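Here the complex is missing one protein chain, while the rest keep their positions.
Chain naming follows the written order as A, B and C, and within any one chain the residues start at number 1.
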C-alpha cells in the first residue's frame, strides 16, 4: 500500500496549534507567512475556523488554513487569503519591455523597466505552504498545494477569479537581498529586516507610498540586483514548480521588496480546475482502464476533506466503498470532485 | 438539407480577384483591411498564395487570406497576419487603473489611464473578416472566423502563441472619431483621414512616434472620447462577438487612433482550440448520440479546407463516406480536426 | 528705493490682529512667524504697519511641497514635415529645501503699495544675500492664481476638480498649508500635456491673481523671475530669486 493513500488534507483545527508552532519554527524568516508566535498562531487558527464556518457572503477578509496529515500526524500546511491587500492596495512591480530605437545610430534595444502597480489588489492569494522535508519528493506537496484550488473552485463566490502567490526572492550568502539593496534601500536607508520592523504590522501598501512611482530602469541597477529580478529563493522551488505546472504565469509580476516572482493566473484556466470533474457516487460502481493518481475531495465547505486515489482516466462514477473514503470519511453528499494529478497536456499535433 | 453543409473555407486563389474586389468595395473605409485597389488586391492574393505554399520556417512577414464559398460562390473573407508590426513595432494603448487615495481628504479614486505600449508587437493578428450581410445570421461567420484558429493551431510553428484582432472604434454621425479628435488630433492638428494620407503606406509605429509616451489621463478627455474608449463600431459586432466567445480578452488594449477594442488571447486557451480533437478516419465508422455542429478541417497547409458537420458530442472517429467530404474533398490524410461549435462551458457546480 | 517716510521693525505679536484683514501675495491673511523665521513690518511715519514679509529658511521639510514644473516636449517626424512642440506639466517637489518668502502683504489702504513692498523686500533680502553659507541657492515665492470675478479658478475647474470632485474650499481652510500635499496624492503623477486641458485652464496657467500685482512688481524690481513652476491647485505662478544672479 502506497503511503500516498494515507494523506488527508483538512481545515486547520484549534488542536493543531502545537503542529503549527513546529511548522512556524521550521520555516525561515520571511519565507512562510506563519508567525513564530503562539498567540498570533492561535489567532490565525481562529480566523481560519471562522472563515470555514461563516455562512455569509465573503467579506474578503477571510484567511483559510489547511493542514496535511499522514495517519493523523500533521506534516504540512497551506492557506488561502481571500483578497490580497484587503482594506488596502497590494503592490507589485510589473515587468515591462519597451523597444527604444534610433535609425540614425543603428541601434534598437529592448529596455526592461519595472512598474509599480497594484494590479493584484483584491486577487485571491495562496499562502503558508509548508511540507516536512521528508515528504517533499512524493505526492504530498501536490495534494497540499492543488487541493486549495479545488476548494476555491467549489466555493468560487468567496474568492476572486484571479489567483496569485508570492514566492521568496534571492538573498546572498549574508542574507541580504540584492534587489532590496538596489531599490528599496534607496528610499529607506535601512535594510529590509529593519524596514519591516519600522513598518511593524502595517501593510506593504504603506511602504510602497515611499517608493517612486516612475519606472525602475533595470539597466541602472547593479548586476546582482538585475539578476535577482524574478529569481526564486531555492526554498521556494517546490511550491513554485507546482504552480508553474498549474499554468500560473511567472513572468509578469515580482515582489517590490525582494524581487521574487509573484505568479498569477485565472482560476478557470488552472490545470487542476480545468480538469476537475464531478463524480456521482453509486454503490458498486466500477472504473475500468489504467489507473492514475487523482485528487479527490468532498464538496462541503466546513468539513472539506481532500485525499489521493488511483482512478481510471475517464472515470464517470465512484463507489462509496472505494478505499479513498477510508481517509475522506463517509461521503457527505451524492458526489465528489476529482482532478487527475499527472494528466498529459492536450496536444494538437 | 441545411445550407450550412454547403459552406467551404479555403485559401484564396488568383481566380478570386473579382470576388475580393466586390468585398473591398462593400466594406467601409478603415473597417476591413482589404484595399479598394485591384493591383494591391492582386498583390495580397499573391502574398497569401506564397505564404500557404512556403515550406520555409516562418519569417513573420506572411499574410494568409481565406475565402468562404457557398457552392462555389465567394461570400466572405478572413485572414491572418503572422506577426503584428513585422519590421516595426505594433502600438496599442493599454488600459490601466490605479487608485489614488488621500486619507486626509477622505477620498479614494480609481484613476483610468491609457499607456502607449507595444506589448502586441509580434503577436499573430486576425484580419480581413467580411461576410455578406445575407449570411450574417447563420453558421457561416462562425466557420469563417474560427477555422482560422484551427489553422493556426495546426501550423503553430508559423505563428505566435498570442493572437490578437483589431476592431473598429466609434465614429459620430459626421464620421469623426471622438477618440481621435481628443487624443491623436492634438499631436497632428489634422483629422484621422488626413493623417492616414500624410502617413501613406508607413506603419502605425511611425505615427506613434508623434504621440506622447506619458499616459493619457482619461478624466481629462471630453465625455464623448471617454465613452469611446474600448467601444466597438456597430459594424464590428459580429466578428467581435465570435472572438469574445472564443475567450479573447477585450478589456486590456485599445487602438491608439480610434479607441476601438483590440482583443487578445493565448492560442491554447481559445475555445475552438481547447476543444479541438483529431478524429481518425475509418471506413464505416458510426458516431452515436445527439449531434451538434462541428468545425471540420483537413490537416494540410496548402490545401487547407474547413467546413461544417453535425457530429455526436464525443465522436472518436469518422467515416470517409461522411457527407462533410462532399465539400472538403477526399480526405488527404488519415485524420481530420474537429471542434464543436456550440459546446457548453465546463461548469464545476 | 527705500523711502524716508517708512520705518522697519521686527514682527510683534500685536501685528497679528492688525494684519488680520490683509491679504498676502498668495491671497491669505498673514500669520505669525515661527521661531526660525524672520519677519519684518514696515510702518509709516505715524508707526502704523503698512506692509509685512517673512523669510522661511527651508520649505517642504515637514510637509512635502508640491508644484507643477512647466516643461516642453517636441514630437517631430522630419520625413513627414511634422513638428509639434507642446507645453507639459509635471508634479514634483522641485523647491524642497529652498528658502521661501511668505506673507508678503500690505495694508489695504497703503498709499503706495509697490513702493512699500519694494522697500520691505530690499531690507529683508540684504542680510539673506550676504550670507551665502546659510541662505541656500534660491528664494521662492508662491503667488495666488488668477480667478474669475465670481471667485472660481479656471485652472482648478480644468484640472484639480477632475481628480478631486468636491468643493476644495473647506479642505483648504481645514488643512491650510498642508492642503496641496493632500491634493497631490490624487493628482496625475506623470507628465501631463497642456493641450489636454480646457482653454480657460490653459489661459490661467502661471497667471497671478490681480490682487498680487503690487507684490509681483515689487518682486521683479528685486530680481525675482518666473520659475516655470506653478501652484497645483490654482495654477498661480512661482517666482524665484537666484542667489547667484544677484551676486554675479
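A few comments on the model shown:
In the analysis below, a contact is a pair of C-beta atoms (placed from the backbone, for glycine too) under 8 Å apart; a residue touches a chain by one contact, two chains touch by 3 or more.
Note that the structure is predicted; figures quoted are calculated from it, not measured.
Shown as candidates are A:104, A:173 or A:288; the residue that touches the absent chain is A:104. In the complete complex, the hidden chain is touched by one of C:31, C:80, C:198 or C:220, namely C:220. The hidden chain makes contact, of the residues C:20, C:34 or C:61, with C:61. In the full complex, chain A makes contact with the omitted chain through residues 100-102, 104-105, 107, 109, 111, 186-189, 198-199, 206, 209-212, 214-217, 219-221. In the full complex, chain C touches the hidden chain at residues 60-61, 64-65, 69, 71-74, 76, 83, 85, 88, 90, 92-97, 190-191, 220-226, 228, 242, 244-245, 248.
Heads up, the rule we're going with is that only the chains that are shown with their structure count from here on.
Highest C-beta contact pair count among chain pairs: B-C. Chain C has its Cα centroid 56 Å from the Cα centroid of chain B.
Measuring from the averaged C-alpha position of chain A to that of chain C gives a distance of 53 Å. A separation of 35 Å divides the Cα centre of chain A from that of chain B.
Of all residues in chain C, those touching 2 or more other chains are 190, listed in ascending order. Listed for chain A are no residues, as none touches two or more other chains.
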